[in-house]
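Here it is, the structure in full.
For this view, one protein chain was removed and the others were kept in their places.
Read from first to last, the chains carry the letters A and B; within each, the first residue is number 1.
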Amino acid sequence: MINILRWIVFAIAAIAMNFPIIVTLVTSFKSPRELTSNPGLWVQAPTLDNYATVFTVSDRLNIFLYLVNSLAVAALGTLLAVALALPAAYAIARGKVGERTLLPLIVNLRAVPLVIFAIPLYMMFQWLSLLDTRLGLGLILTIVNLPLALVILVNAIRDLPGELDEAALMDGATRTQILLRVIAPLCRPAIVTGVIFGFITAWNEFLFGLMLTTSNAVPITVGASFFFAASGGGVQWGVASAVMIVGALPPMLLGLLMYRQISGSMTAGAVKG
Amino acid sequence: MTTKTHRSPASEFRLLTMPLVVFLLVFLGFPAIVNLVYSVSSVSFETLRSPEITGFSNFVAVWNDGAFWQASWFSFRFGLLTALLECGLGLFLAIFLAPLIERRSWLMAILMLPLMVAPALVGLMYRLVLHEFAGPVPYYLWTWFGASLSFLGPGSAFWTLVTVETLQWTPFAFLLFYMAYQAIPREIIEASAMDGARYRHRLWYIELPLMAPTIVVALLIRFIDGFRVFDNVYVLTGSGPGGSTASLSIYIYEAFFKQGAIGKAVAASVVLFIASFVVLYGLNTIAARRKGAAR
Partner (left out) sequence: MTFARMKKGGLIAAAIATLLAGPAFAKVTVLGWPGGPEEAALRAAADTYNAKPDVSDDNKVELLFFNRDGFWDKLQADLAAGSTAFDVNLLATYSIGRYAPFMEPVELSGEAKVVYGDQVLTTMQYEGKQFGVPTDLSLHFMYYRKDLIDALLNDDGAKAKYAEIAEKHLGKKLEPKNPDEWTWDDYAATALYFTQAVNPDSPTRYGTVLQLKNLLFNMMVFQSLPRAYGGNWMDEAGKVTVDSEAYRKGLETYKMLYDAGATPRDSLSYEFAEANAAYASGQVAAMMQWNAAASELMSKDKSPTVGEVTEAIAPPAGPEGRFTHIHGLGFGLNKNAANKEGAKAFISWLSSKEAALVYARNSGAPALTPEVVKDVAAERPDLVKLGEFAGKYGYVMNGGTSAKALSVYELQAKEFTGYWSGQQSLDDALKNTEKGMAELLK
């Protein structure tokens, strides 16, 4: 009985939270003509034209380039952020180094609109020739991702019992060795969470993608509107929907591949207490 | 046995924070200095390389700007409400649906989908979804109930934005809570079940306290994210009639690019940075002291 209730709750939550995605999917199969006459969720004359528009590669519209760019910058921005955050998180959680100032300082970076750094960064990147490069954008996304990665990892390492470290220390291990051999494997679920959230954030970032790229490193969020802009500030909703669906597929795939890691976190809990 | 641990030199820990510190110094050091100079200068896009230092007039201008306080108030309300809603809903779903998801983990993937779409594009889609003539929501409300609601009018825009944000980011809280819930050792639950503890009792006195650190972290992250909301609000209502839906991020963005008031925008950010640092520092200290007392 309670299980039926659970299914009902699940269905309501799934539909409500995914509603914009459902509408986007439906809209992506509508022709411009149908869009003005049929606002409902049932498509009378489904068409693949919108997808055809998105995948037609011309000298300007190259969705594959934007996807590859996004993939590259999001991967760099995520992995580097986690790699930098993990040792720092360990030091903060265990050594109490930087717990008072460094941690709030970095978390603060998430609270401040980073757009104020856009102009100085632009000038710096110009000087370093990093403008319109994947490397440059990836480095900025690392900054964007650092606060969340750090918070999640500090939280996870604090949860691990200190006896683990002490035992290893007795065996003569250094802190770095403990971090790599004991801590890192145990906080795999947290690392995976950090990677997933970081990748999603990086993939969906818009402002720096807009400001710091012009053609070679344009990410999908910025490239998307190339497809659906219509005259006078209008929007071609059908094409917009198609490009959105295509643009959301890679993080969805990543999520699907990694959700097992997250749900497999029970093992991590076993060492606790 | 503890001698070694306690003497373990702090320098080794410090070394571990170095990569992060150096990275931030390299990439944010220069921009931060430039911004500090801008905040006390008269500067425009024409004088980016030659700002004229004028003292604290930018800060005074920010302080006296009603729009700044209006935006701060919007951000605060928005951040608090969405954080509470998202964490409340996320916690409920994580615990209530856990038995379903444990057996079929693909269900989780469905609930995570909303996170995968860029907030800017979600905002764009809601422009269609909520449109009185082209959007499905008003369409069905009209055909089924004959009702025509205003979703983005002056009275309702705030709540619509809260709903949009909550629906997209509840999965974030849900995911964190589900992980924390799964991490609660089975033995504890089984032991308490054997003691005959009621479900509600177990939830309240055992499970939730164990999840408390994660709940605090989730509330903090969601509050910060709600506070600095930009993309979806900016696309959906802009800064709103009379600036009524301008978050602090939108205020700063518009001061920066639309008004070209770079000094003022940066000064507002510095104020925000200091204010939130003070809050975080305070929270951190309280947490540390509590932990100390508990031991």
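As a convention for this text, a residue touches a chain if its C-beta (ideal position, glycine included) is under 8 Å from a C-beta of that chain, and two chains touch if they have at least 3 such contacts.
Computed from a predicted model, the values in this text were never measured in an experiment.
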Selected residue (touches chain absent from view) among B:S42, B:T163, B:S244 or B:N284: B:S244
Residues of chain A (touch criterion as defined above) contacting the omitted chain: 32-33, 36-37, 59-60, 118-119, 122-123, 126, 129-133, 135, 207, 210-211, 214-216, 222-223, 225-235
Contact footprint on chain B, counting only the chain that is left out: 45-46, 48, 67, 120, 127, 130-134, 148, 150-154, 157, 235-244, 254, 257-260
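The definition used in the following text is that only the chains that are shown with their structure count from here on.
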Centre-of-Cα separation between chain B and chain A, whole angstrom: 15
In the complex with chain A, residue positions of chain B that touch it: 1-2, 4-5, 8, 10, 12-14, 16-17, 19-21, 23-24, 27-28, 30-32, 34-35, 48-49, 89, 93, 96-97, 99-102, 105-122, 124-129, 131, 133-136, 138-140, 167-168, 170-172, 175-176, 178-179, 182-185, 187-188, 213-214, 217, 220-221, 224-225, 227-228, 230-231, 248-249, 252-253, 256, 262, 265-266, 269, 272-273, 276-277, 280-281, 284-285, 288
Footprint of chain B on chain A - complex, ascending: 3, 6-7, 9-10, 13-14, 16-21, 23-24, 26-27, 35-36, 39-41, 83-85, 87-88, 90-92, 94-113, 115-121, 123-124, 139-140, 142-143, 146, 148, 150-152, 155, 158-159, 165-166, 169-170, 174-176, 179, 189, 193, 197, 200, 203-204, 206-207, 221, 224, 235, 237, 240-241, 244, 247-248, 251-252, 255-256, 259-260, 262-263, 265-266, 268-270, 272-273
